[in-house]
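Of the protein chains in this complex, all but one are displayed in their positions.
On to chain A.
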């Protein structure tokens, strides 16, 4: 579904991502792991079009989207949930959800989707008219994911969904991510929290210092214990 070939991202003279290639198949949940500053977020930003890659190709469903605007990538079915949630704190929960459908032109479908998410998350329904900033961290992360899903993506990129959340909440978030996968959504999850990310992952990539260090099934990470410790830290 998604294939990235020899991606290079540079900020001035600094290369954040060097020659990175990866593939995500339809219906897969792929985890992209690595320590802080490994180039994970830069990879995501290149995939969503927030930064322009210096070189490399990004192909989604056979279509080269390396130089396409974010808007059109979302239309093509690729949406991301940025790191740190970034919900619109002063706007209501309902407005946040509506904004997720910014590129859509079918008001009826948008309304149906909002109702579906409200049924799915009673908390969001209770706070529908309330400022999103009043939600707890976990609820905000749920809202951020629901907001991304409002664009009806085929492939969802999640950038550090566990960031800044209590362990119990992180488990809930990943339970939900597992449900999304079960429903048939393709996911690429960037994480530092390897244990949670590996619960539902079909395959794993490990990056460090902008280059790919390892790829394979989750079990391969557990086998090579040294690698696990080196790049993920327990």
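Keep in mind that, in the parts below, contacts are C-beta pairs under 8 Å (C-beta built on N, C-alpha and C of every residue); 3 or more make two chains touch, one makes a residue touch a chain; residues count from 1.
The criterion applied here is as follows: contacts and distances are computed from a predicted model.
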| item | value |
| --- | --- |
| The complex's invisible chain, by UniProt name, from "Cytochrome c oxidase subunit 1", "Polyketide cyclase / dehydrase and lipid transport", "Amino acid/amide ABC transporter membrane protein 2 (HAAT family)" or "NADH-quinone oxidoreductase subunit I" | "Amino acid/amide ABC transporter membrane protein 2 (HAAT family)" |
| Residue, one of A:118, A:146, A:188 or A:212, that touches the chain absent here | A:118 |
| Selected residue (touches chain absent from view) among A:43, A:80 or A:141 | A:80 |
| Sole contact to the chain not displayed, among A:94, A:137 or A:218 | A:94 |
| Absent chain, residues of chain A that touch it | 48, 50, 70-71, 73-75, 79-82, 86-92, 94-95, 98-100, 102-103, 107, 111, 114-115, 118-119, 125-131, 133-134, 144, 147-148, 151 |
